[in-house]
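Only a single protein chain was left out; the remaining protein chains are all shown in position.
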Amino acid sequence: MHYPEQLKYVKTHEWIRFLDETTAQIGITDYAQDTLGDLVFVNLPEEGDEVTAGEAFGDVESVKAASDVISPVSGRVKSVNIELADNPGAINEDAYGAWFITVDNITDTDELFDAEAYAALVEEEKSRT
Amino acid sequence: MGHYIPTTDREKKDMLAAIGMMDMQALFSSVPSHILADRWDLPAGLSELEVRAKMEKMADKNKVFSSIFRGAGAYNHYIPAIVKAITGKEEFLTAYTPYQAEISQGLLQSIFEYQTDICQLTGMDASNASVYDGATAAAEAVAMCKERKKNTVIVSKTIKPDTLEVIKTYCRGNGMEVVLTGEKEGRTHLQGFAPDDSIACVYVEQPNFFGLIEDVSALAEVTHQAGAKLIVGCNPISLGILPTPASCGADIAVGEGQSLGIPMGFGGPYLGFMACKYDLVRKLPGRIVGETVDQKGQRAFVLTLQAREQHIKREKASSNICSNEALCAMTAAVYLAALGATGLREVAVQCTSKAHYLATELSKIGYTPLYPGAFFHEFVTICPKGAQNALDALEQADILGGLPLDENTILWCTTEKNSKEDMDKLVAVLKEVG
Partner (left out) sequence: MELIFEKSMEGRQQSILPACDVPIYLPSQTRETLPKLPQLTENELSRHYTALAKRTFGVNDGFYPLGSCTMKYNPKINDEMASLPGFASIHPLQPAHTVEGCLEVMTLAQQFLAEITGMDGVTLQPAAGAHGEFTGMMLIKAYHESRGDDKRKKIIVPDSAHGTNPASATMAGFEVVNIPSAGDGCVDLDALRRVCQDDTAGLMLTNPNTLGLFDPHILEITRIVHDAGGICYYDGANLNAIMGIVRPGDMGFDCVHVNLHKSFSTPHGGGGPGSGPVGCKAFLQPFLPNSIVEQEKRANQDLSIGKVRSFYGNFLVIVRALTYMLTLGREGIPAVAYHAVLHANYMMAQLKEMFPVAYDRPCMHEFVLDLSSIKQKTGVSALDVAKGLQDVGIHPPTMYFPLIVQEALMVEPTETESKETMDEAVEAFKKVYETIQKEPHLLRQVPYKGVISRPDEVTAARKPRIHYFYDK
């Protein structure tokens, strides 16, 4: 389980990569994909849709579960990674390369963690289950 | 009284001892004692002989007509003997939903074969494993088309009344607005829409409630121009010969599968089939069987795309359906295999030929068609002596006439079971009606 230093994380297990001050890519963390297991489908929003910090913008499905993907920021969907529609397994293979959406016009941001703090959060969650 | 409980008194005592309970009452110690009910207004239980007598007496009070000319959503088709023989097999009858794929390959394969048949009939790419009936299939298809900004469904005025009611009930739940089209000479009258982003779908039936053939391709064009999806409710027997909904531009095809080997049974259980284009498959409700391989590379069947369903999505599921009409779906598959494509075409041809024969003969005695144009195996006529008089006379002759739509019109239906002799007799009886 690894958590790249240059990314930021939220407690709902998404990562965020800022491309500039108001634009960022979003995906789910290594811990998230490991917990969910082999992913079979991704439901993504459309370009131009609004996203809100703390609210779901899509979901991922494994064989036996479906899980919301929460946006860490508020803004507008600039682009969508449609490759994930054909190959959801890419998320399992490379969680930090498999970006879901790029958001611009970012206004609001939820509480972000750095890699170390997020790793600690994950350890705590694992010990509880 | 029967209860199918093998446990003897002796075994009961042994079991109570094994679990450390004094008596049977102790099993319910967590129930507040003052709501334990000891008085039940129920009859005493019966032996099998007595139950049979009682049920048969009720069955005998129902009239089994020797000749049936009524359709309107339930059809009297011939059911080949092989259908009951196969669907009565206890393995199929008493099995549960095939969640344990390894011990349910037979059942899963039979559903996969059914799904294939439905795709072949409708020309679509994907089918589910069944829903309750044609009416709920229509309602579920409408719900499939709902999007954030598209919340209106246009429903043809010429569809079966029950289907319209069920669509309305479901839409009252999911908040979609139902708008009826116009009707002209018994067919859907749908003008073009002003560019209106809010229309999710249009629902029409082919043939429609009055038995008439609609111009589905034209309706598809208007629908797609408005950015909406077309749902066609079809008669599966008619698909043995009529153009497929897919070839007419439908996005989703649904319908009532009762005519595929399922008895009329006073209304149920029936079979709702749903099929769609491939890009809509993840919106289909209900179970779907898929083909895969096992660890040794052997072909295997499983329930798939389960993340759509209620047991995973819960309050986010688009449909709550769990139990479906699995055995009825198998019935349909056996029926279709018994007939084959040529057999099904033959059934369809006979149904429509006999309807045209009857319509001609009825015309000669003043029962003229109410609507012009092409029809399949149902048609509406005027009744010169009143509908009820006609039907009463027919009932005396052990014939169930068509459905009275009002005091002066009847919706007639013929199937392959109505012989020329039957039809001539019907006409003869009506001729005598004063």
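Should a chain be cited, it is by its letter among A and B, assigned in written order, with residues numbered from 1 in that chain.
Here, contacts are C-beta pairs under 8 Å (C-beta built on N, C-alpha and C of every residue); 3 or more make two chains touch, one makes a residue touch a chain.
Remember, it's a predicted structure, so these values are computed and weren't measured experimentally.
Student: Would you indicate which residue among B:Leu180, B:Ala218 or B:Ala374 is in contact with the undisplayed chain?
Tutor: Reading the full complex, the residue touching the unseen chain is B:Ala374.
Student: Looking at B:Val222, B:Ala300, B:Ile365 or B:Ala397, which residue reaches the missing chain?
Tutor: B:Ala300
Student: Touch as defined at the start, partner being the missing chain; which of B:Met22, B:Ala85 or B:Val179 qualifies?
Tutor: Spelled out, the listed residue whose C-beta touches the missing chain is B:Ala85.
Student: Of B:Leu327, B:Leu370, B:Ala390 or B:Leu430, which sits in contact with the chain we cannot see?
Tutor: Counting the whole complex, the residue in contact with the absent chain is B:Leu327.
Student: Residue-wise, where is chain A in contact with the chain that is not depicted?
Tutor: Against the missing chain, chain A presents residues 38, 40-41, 61, 63-64, 88-89, 129.
Throughout what follows, only the chains that are shown with their structure count from here on.
Student: Show me the residue ranges of chain B that touch chain A in the complex, using the header's touch definition.
Tutor: Contacts found on chain B: 282, 306-307, 312-313, 316.
Student: Which stretch or stretches of chain A touch chain B in the complex?
Tutor: These residues of chain A touch chain B: 40-41, 59, 61-66.
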